[in-house]
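Here the complex is missing one protein chain, while the rest keep their positions.
Up next is chain A:
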Amino acid sequence: MASAPKPPAGHFNILYFASASSFTGKDHEALPAMLPLRNLFAELESRYPGIKAKVLDSCLVTVNLDYVDVSGEEGSDDTVLQEADEVAIIPPERLFLCTIPPQNGPPATSEESPPPRMLLVVTAKSTDAEHQAKD
């Protein structure tokens, strides 16, 4: 994702990569702002049923390039996503995901395209700590 267009007033941008992009059929979209970070996954689940268990639960999240805690547990981040923020769903290392791509091309990016059929998810998770250590 080189850069998403500036989101409309009152919205933030969310970027989807790899498996998250395959599931949503998008590489970015604008969502209404002033969304508590802890509600982000629920909001996405309502838009893309099944995404939480299949994709998001193993993903990391950045807000304006910094990794944040979206575990939803007590003590987790009480950030509220603001207008013009850039949020990204970061599929973790060691996660493999299979998709059936559109014919003759890269994964769908246009909003009109139906999401590709999802197949599976797998395997060993890297820990946040390991990831953050590289940060």
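Some observations on this one:
We adopt the following convention: a contact is a pair of C-beta atoms (placed from the backbone, for glycine too) under 8 Å apart; a residue touches a chain by one contact, two chains touch by 3 or more; residues count from 1.
By our rule, contacts and distances are computed from a predicted model.
Missing chain, UniProt protein name: "Molybdopterin synthase catalytic subunit", from among "Cytochrome c oxidase subunit 3", "Gaa1-like protein", "Molybdopterin synthase catalytic subunit" or "Cell cycle control protein cwf14".
Residues of chain A that touch the chain left out of the display are 1-2, 15, 17-19, 21-22, 27, 62, 65, 88, 90-101, 106-107, 109, 117-120, 122-123, 126, 130-131, 134-135.
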